[in-house]
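Notes follow once the structure below has been shown.
As you look at this complex, bear in mind that one protein chain is not there, while each of the others sits in place.
Chain IDs A, B and C follow the sequence of writing; residue 1 opens each chain.
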Amino acid sequence: MIQAGLMGADKIEWMNARKYMYQLLIVMFSTPMSQESYSLIKDNVQTNGFPEEISDGDFLKSFFQEEESFAIQKAREDYFRLFVGPDSLPCPPWESVYRGKDRALFDYPTFEVRDLYSSFGLEMKKQEGQHDEADDHLIYELEFMSILIDKVLDADSPAEQTAALLGQKKMLDEHLKKWIPDLAQDILTNASSLYFQGSANILNSFIQFDSELVNELL
Amino acid sequence: MAQLGFYINNDYCTGCKACVVACKDKNDNEVGVNFRRVYEHSEGDYVERDHAVIQNIQTFFTSISCNHCENPKCVEGCPTGAMYKREEDGVVLVDHDKCVGCKYCVWNCPYGAPQYNEVLGKMTKCDFCIDLISAGENPACVGSCPMRAIEYGPIEELRAKYGNVSDIKGLPNSSITKPNLVITAHRNAK
Amino acid sequence: MHEWSLLIFTLCMQAAIGGTVMLLIFYKKLSKLDPEQQFHVMKLPLVVIAGLSLIGLAASFTHLGSPENALNTIRHLGSSWMSREILVTGMFIAVACGAAGLAFIQKKVNVWLLAAGAVIGLFDIYCMGAIYYNTLVSGWNSINTYTSFYGTAFVLGPILIVSLLVPFLKAKNEELAQAFVKNAFYIALGGIAIQLIGVAIFGITAPEVNQIAGVNVMDALEGYQTTVAIRWMIEIIGIFFIGYLSIAMNKKIPIYFAYGALAVLIFAEGMSRYVFYVMGA
Partner (left out) sequence: MSNGFFNELNEKKISRRKFIKWSGAVSAPVVLGGIATTGNMVKKAGAELAAKKADELVLTTCSTVNCGGRCLIKAHINNGVVTRLTTDTKADTFELPQLRACIRGRGYRQFVYNPDRLKYPMKRVGKRGEGKFERISWEEAIDYIAKELTRITEKYGPASRYSNYASGHSGSIIGAGNMIQRLFGLTGGYLGFHNSYSSAQTTNATPFTYGTTQTGSTLDNLSHSKMIILWGHNPVETRFGVTDFYVRKAKENGVKIVVIDPRQSDTAVALADEWIPIAPTTDAAMMDAMTHVIITENLYDKSFVDQYCVGFDENHMPDGVPEGESLKSYILGEKDGVPKTPEWAEKITRVPASTIRRLAREYATNKPSALMQGWGPQRQAYGEQFVRGGTVLAAITGNVGVKGGWASGAGYISLVKTTAVPKGDNPVGLTIPCFLWTDAIVRGTEMDAKDGVKGLAEEQDTLPVNMKAMFNLAGNTLINQHSDCNKTAEILSDESLLELIVVSEIFMTPSAKFADILLPSNTFMERWDVGTTWAPSQQAILSQKCIENMYESKSDYEWMTMLAKKLGVEQKFTEGRDELAWIKWSIEESRKTDPNFPTFEEFKKEGIYQVSLEGNSVVAFEQQIKDPKNNKFETPSGKIEIFSKALWDMNDHEEIPAIPKYISSWEGPEDPLTEKYPLQLIGWHYKRRCHSTFDNNKWLEEAGPQVMWMNERDAATRNIKDGDRVKIFNDRGEVHMPVKMTNRVIPGTIAIPQGAWWSPDKDGVDQRGNVNTLTSQRPSPLAKGNPQHTNLVEVARV
């Protein structure tokens, strides 16, 4: 339920655009490319619609010109090789690995992010007897942003909106902006498929853009 | 407290480097930054008499960290005064607010104790685990030695107990910096 | 060998100091020209000396891990040769830049500043030598450290100044330029002599190893015999060049050859300093 007084129609549209952007990134980095995700991204995302600051270095454009099944297979292979394993990961998608002491997991960033989640009443979904992912995995940090955008949209008072935006600012400035550039750089150097070169550029440029945007809004 | 010092029983050192890695684990040091180091010293040769082999190979290991010397050349040479010797127990420490990372102390220390940390851009070194000692624990290296070959304590006590040898083969002459180190020499190291 | 910044720092400073000393020596002869012309001739060397000292300063900063604490480096004059050297080097750079600046403002070279620069410079080289002499590195605690530092100054200094002064001077005063090149040649020869003495002394003293992981300097330099040989050959060629120039000035050999000789000598001294730092690796 959106409080009419609080937001004009176009502002809501901008918030949704940001949310869709985060969800697009989650799709790109949380699952291997499949026929379904291929066609969905191809139809729904016009990269030329992005503002100049956000650019995929038109890798995606040329990616979608490639022969479909070959492109999908290459993207799938890249996904497992870059982020999942089983070999040593060229770009482990955890903040602790990039900002921690000795390139290991569960370093101080994990706890900072965990506190940030809990300050908004959120926590990792726990499977019984299972440690599951470290809290500072890329996907969860992006999802946190999209949840907070919803909070802005559903906020009942300006104070709530500001609180949610401050949460986004904290996640962007103190976390995402600090390690995404290095992660994106690793992906660019190690990825062999155009898809991930494109999504790495989108990820990096969008995070910078979004951070500016949120700072503007505050 | 009196001047602290280390005792190493060189005769039983097996060169296993548990002390080196224990110290790294406690101080979270990068590869290449070792507050404690184990040096192998091996000499001697073989004589082959038709097929038999006669050898006099003499090998021993020496585990050295910082000896918190009586007149430390690192403190003397340090342009910024970052390297200083603490009054209360004579432990030599680095003051990171002053250190400029000029690495001059590396050339001045006979024992290779100053270890440059690229990431910090400053010199780091063994601090005798003063935090552990004040909490009543042993320094990381002392507690880790499987052969119980490293001990620590006030230097006078160690000297009373184990004599005051601090010169063995392969180690720079102790007259240079008067290290607070007592050694029981390995039979090959005398 | 990873001490490039120190190599550049020491070479630049010693060349600048050598140059200042040479300028001082030539000053008396140059004062025969009218002040305006004298400034015109000496303008370039002064600027080059100041420039070199600033390059040296910059290089020394790149060597530091945390330059932001650089001001602390003169707090330990009591016992650290490094502190003293930094202070004296700082003074020399100030004087050198001051001399150049003042000369431009007053359009006249202030000889007192020049003299001060030379004196401070020579003492500075001693401090530089003392830094390495007082370490425990096998091979540095020998006279050779001092002689090679002073040698570099007296080889590069004269050639630097000559190659800068003479092109202007040649048009105005042929035999003065000739005399300068001759003087420069002799002093450079002296510089090389000093270095050779140092090497001789170095050869006979048995270098002890005072560092646990230290390597006896002879083993450390084992792989560098050829480099040292080449370095001396180049040095001799460079000096021979200057010698030839000093006697055959009028035979229309363009003076730019002096630049060639300077480049060759810088390269040779660079090699020598490179080998010097190998000892400390």
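Heads up, the rule we're going with is that contacts are C-beta pairs under 8 Å (C-beta built on N, C-alpha and C of every residue); 3 or more make two chains touch, one makes a residue touch a chain.
The structure presented is a predicted model; accordingly, all values stated were derived computationally and were not measured.
Interchain touches from the omitted chain, evaluated on the whole complex, reach A, B.
By the touch definition given at the top, subunit A reaches the unshown chain through residues 5-8, 10-11, 13-14, 16-17, 20-21, 23-24, 26-27, 30-32, 34, 36-37, 40-41, 43-47, 49-51, 54, 76-77, 80, 84-89, 92, 94, 97, 102-106, 110-111, 114-115, 117-119, 121-125, 129-133, 139-140, 143-144, 146-147, 158-159, 161-162, 165, 212-213, 216-218. Listed for subunit B, the residues touching the missing chain in the whole complex are 11-18, 20-22, 24-26, 31-32, 34, 42, 44-46, 48-55, 57, 59-61, 137-138, 143-148, 187.
The rule is simple: only the chains that are shown with their structure count from here on.
Taking the mean Cα position of each chain as its centre, C sits at the greatest distance from subunit A. Computed from the mean C-alpha positions, the centre of subunit B lies at a distance of 39 Å from the centre of subunit C.
Centre-to-centre separation between subunit A and subunit B, using Cα means, comes to 49 Å.
On the side of subunit C, the complex with subunit B involves touching residues 63-67, 69-70, 72-76, 79-83, 86, 131-132, 134-137, 140, 209-214, 280. Considering their complex, residues 37, 39, 62, 64, 73, 76-82, 97-104, 107-112, 116, 118, 120-123, 170-173, 176 of subunit B touch subunit C.
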